[in-house]
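Removed: one protein chain of the complex. Kept in place: all other protein chains.
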Amino acid sequence: MRFIFKTSYEQDIALAKHGGHKLWYSLLMLVLLAAPWLLDEYGLAQLTLVLIYSIVGLGLMLLAGFTGLFSIGHAAFLGVGAYTQAVMTNAGIPFPVALVAAAALSAVVGVVVGLPALRVKGIYLGIATLAFGFIVEEVFARWESVTGGNAGMHVKAPAFFEWKLETASELYFLCLLATVISTLAILNLLRSPTGRAFVAIRDSEISAQSMGIHLAAYKTLSFAISAALAGLGGALYAHMIKFLSPDQFNIIQSIDLLLMVVIGGLGSVHGAFLGAIFLITMPQLISSVKDFLPDFIGQAPGLKAVIYGAVLIAFVLFEPLGIYGRWLKTRTWFSLFPFYRKGMFKRQKSFQKSDRLR
Amino acid sequence: MSTDVLLSAQNLSVRFGGVLAVNKVSFDVRRGEVFTLIGPNGAGKTTVFNLISRIYTPTTGTIVYDGAELTKQPAHAVASLGIARTFQNIELFEHATVLQNLLIGRHTHRGTNLLDDLLFTPRARRAAHEAREKVERVIDFLDLQHHRDSMIAGLPYGIRKVVELARALASEPRLLLLDEPSSGLNVEETEDMVFWIDDIRREFGATVLMVEHDMSLVSKVSDRVLAMNQGEVLALGTPEEVQAHPGVIEAYLGSQEDMSSLRRAPAP
Partner (left out) sequence: MRGVSTGAGERHLQIVQLLISGVAQGCIYGLIALGFVLIYKATETVSFAQGELMMLGAFCALALLTVLGFPFWISVPATIAAMGVLGLAVERAVIRPILGQPAFSIVMLTIGISYVARGAITMIPDMGTDTRVLPVPYNDAITQAGALVIDIEQMVVIASTALLCALLAMLFRFTKIGIAMQASSQNQLAAYYMGIPVKRLNGLVWALAAGVAAIAGILLAPITFVHANMGLIGLKAFPAAVVGGFGSLPGAIVGGLIIGVVESLSGFFLPEGFKDIAAYVVVLLMLMVKPNGLFGEQLRKKV
């Protein structure tokens, strides 16, 4: 059992709460830096995708998990970032500029999508974001001169004048850098007044207002940051996949993103990463398990849907805190062994709190 | 208007649909005093609070705070003017710790902008330390040390009430609006509340405007009392004067005729 003896406020303010934290995260960083030499090509590609989805997940986690605003059309921001990056890279613009532009343009779209948030709440907001998701997808399909429409669009490798990032490792390191920067930004936000304002808006808007938090400004900011991160992820995704088409950013992708944050653990930064790992490894797992199942199950086109659906239901029913919650409970069990009490993480049972009156 | 008056409600009325919730209410709150609103349920007391917090806008009348018209301000600007409030039904941030709730209470004193926050600049670090120090002072004052890192969701009602008060205090308010601070508290907790309200006035230098039902608390702590009934002002004066006012007695207990009908007929 670890007792943290606090002697200064700095310990509460710092990101790494104690020596153990510093050790494990440093080790993690070392392993990640060494990954291109430790993993084969396929493994590295999967890890790169995990990083990309983590960035998007961080954004969605900020919006949905920490500010309480639900975005059911989040893939739209992913798409805006991806297509912006594609168009700019194909036009020869250096990749740092293109990345910033992709994130910025997504942020602008995020602000637009967030406008309904200023007037409506809850399911109405969700439907508004859903509507935007469909509209943006259709725009990608119709604006053929820019996006190539349904026929798709090829994406060149990121380039900085003469230097091209063409190998898998180079792309991987770019994604790793982006992930580290995004994570630090989000962690900083969350320990600052801005992040606390987001949490306040999630838990009680009227109270937040009375504390001086300008609801409209902060909700818009949350959408903007969340969209910017999704755009950044999208831009990297474009370079990873090398070929874009509108149906990569449809409702299924949006729901996949939501699945990711819910299963990972809503309201925690770890959840974004755990959810991304889940999302990327699940298809592998399904493929490998497929052959052991009877044909009518294993070969059915709907197998993926059934498994995803079942896992989602299982998590919501039995582990609402997500994978991160399960990890916390397991770790607590081990650290308190044998004194772990069954009801330690039990939620208080409450009568349906009316969402209409939040 | 003398500089002695911090808040002045002038002919305040607010109508919701067909209901006149507050009807031509006027009163002045002097700097440094404890001013209490009393009245039966539905009298409009919390509505007056909501008008001051700018959650509602008056249909007619105005509120002058520190010489400026308050009714022109948006709801989120009220806190930066130095007005803090507690809520009747406790509006704490459930999924945050006590410490985080209090830090959010200090939002208007943040001292940083978005960029500082994103990069956690030295300025942000200094602001974080300073905020923590100020908040610790409040935690000390209200004896919340034990609960600093507890999630609100797991705390008992009495502690939540205290946290609600702490959060309002954390913003270093000039005017503190307390909505039924003793409701739901037992005798000892109410005694503590008496001391705290007195100390708030002396140590924190805040003016307190309070809605309260507990008459003993009102008598011990208030300088002046305003009695309301059905949205209108009934009486204004010291606690003794108001409690002796016949209109107030009638509002709470009914008139003499009602009283006599309550008396049992003598046994045959």
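Order of writing sets the chain letters: A and B. Residues in each chain are counted from 1.
Heads up, the rule we're going with is that a residue touches a chain if its C-beta (ideal position, glycine included) is under 8 Å from a C-beta of that chain, and two chains touch if they have at least 3 such contacts.
The structure presented is a predicted model; accordingly, all values stated were derived computationally and were not measured.
K.L.:
Considering the complete complex, identify which of A:Ala16, A:Ala34, A:Ile135 or A:Ala151 is in touch with the unshown chain.
P.N.:
With A:Ala16, A:Ala34, A:Ile135 or A:Ala151 as choices, the missing chain is touched by A:Ile135.
K.L.:
For the chain not shown, which residue from A:Tyr53, A:Phe198, A:Tyr308 or A:Tyr324 touches it across the whole complex?
P.N.:
Among A:Tyr53, A:Phe198, A:Tyr308 or A:Tyr324, only A:Tyr308 touches the chain that is not shown.
K.L.:
Since one chain has been left out of the picture, which residues of chain A touch it in the full complex?
P.N.:
So the residues of chain A touching the unseen chain are 64, 70, 116, 119-120, 122-124, 126-128, 130-132, 134-135, 138, 141-142, 206, 251, 255, 258-259, 262, 266, 296-297, 300-313, 316-317, 320, 347, 349-358.
Rule of thumb we're sticking to: only the chains that are shown with their structure count from here on.
K.L.:
Using the average of all C-alpha atoms in each chain as its centre, how far is it in Å between chain A and chain B?
P.N.:
Here chain A and chain B have centroids separated by 41 Å.
K.L.:
Okay, in this complex, where on chain B does chain A touch?
P.N.:
Touch list, chain B to chain A: 53, 55, 74-80, 84-85, 87, 91-96, 99-100, 103-105, 107-108, 110, 112, 114, 116-120, 124-125, 127-129, 131-133, 153-154, 167, 171.
K.L.:
Note which residues of chain A are touching chain B in the complex, please.
P.N.:
9-10, 12-13, 185, 188-189, 191-197, 199-200, 202-204, 206-215, 221, 267, 347-348
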